[in-house]
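Only one protein chain is missing from this complex, and each of the others stays in its spot.
Our next item is chain A:
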Amino acid sequence: MEPMSSLQRVDDAAGLLAPHLSRYIYELSDDKKGQVREIRLRCGKPLAVNLTDKDLFFQQDGSLSSICTLKSVVVTKEDVSECFKKLCGYSVYSHQNEIASGFLTVKNGHRAGICGTAVIENGKVVGLRDISSLNIRVAREIFGAADEIMNRIMTNKTSSVLICGAPASGKTTVLRDLARQLSLRNTRVAVVDERGELAATYCGQAGNNLGPRCDVLDGYPKGKGMMIAIKCLAPDVIICDEIGTEEEANAIHTGLNCGVCVIASAHAYDSTELYHKKQIMRLIALGAFEYIVFLKNVGTPGRVQEVIKAGEIIAQGSRSHLYRNNLFGGRDIYVPQAY
């Protein structure tokens, strides 16, 4: 598959909407279209797009406005329903687990967040009905997003890195580019792509360019996928997105014992937020990661705010009462310490 430009990707995501809505996005100027990050549909509300950092609403004349007016293009329940069916590929059963988790990943790696009425069984969300809103996040493949990390950390050898950032800071974009760059550098890469966002695999073929030495485990739960990769694929490095569970932490620990580098991402705005993540701090303490990278939350994806060695995080954390409580299973209450 040929790589798509960012404008083509926006058009591709817009194609998931009903034709009378998608035309508004097709007709945007290239400059605005290149900035589209998300397309939002809400029942009975105006059609909205997120451009870099602001939500704008479409007017009937095709212009964008930051406020809703009587001339805004309103999304109907039928529009949301038709879009949802397209997102599922007319096959709800194919995506029933993802739907229960509140998202769908579609062809070319776009991800749609789904909002509706939960269907609960035995205390678990097993499905959704009456879909009320959809948030389609446009997948972007930015070559060079990982340049700064490669130049600062991986000039001579591949290291285990944890990439942290707020939502939409570009963690997935960076991981994608890291996989590609490492793969080009004679490194065997295994990508555990639980949500299908990294490789955008469709019918067995990766939609994103992850390089020639990359194996993709598409749809696998991260813990299981990592164990399969370690046992069967002999990777030099395993890459996965958004770790946090005990199973995932155990799988990374196993990889550590087998000499496999792990590059993963986690939601954490800064080190203080990272200290709240018990499983991740456990991994850092065990030496699973050599470096922790914090991304900037604004601007181009992949811009690095800070690179900290794992030892420094531990040292900073040991001065924090919260960290000690987390590591030894105490209560998660922050008690400010005087240094």
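Keep in mind that, in the parts below, a contact is a pair of C-beta atoms (placed from the backbone, for glycine too) under 8 Å apart; a residue touches a chain by one contact, two chains touch by 3 or more; residues count from 1.
The definition used in the following text is that contacts and distances are computed from a predicted model.
Student: Leaving aside the chains you can see, what is the UniProt protein name of the one that's missing? Options: "ABC transporter permease", "Stage III sporulation protein AB", "Outer membrane lipid asymmetry maintenance protein MlaD" or "Gas vesicle protein GvpL".
Tutor: Of "ABC transporter permease", "Stage III sporulation protein AB", "Outer membrane lipid asymmetry maintenance protein MlaD" or "Gas vesicle protein GvpL", the absent chain's UniProt record names it "Stage III sporulation protein AB".
Student: For the chain left off this view, which of A:29, A:66 or A:91 is in contact with it?
Tutor: Counting the whole complex, the residue in contact with the absent chain is A:91.
Student: Spell out, residue by residue, where the missing chain touches chain A.
Tutor: Touching the missing chain: residues 82, 85-86, 88-94, 96, 127, 203.
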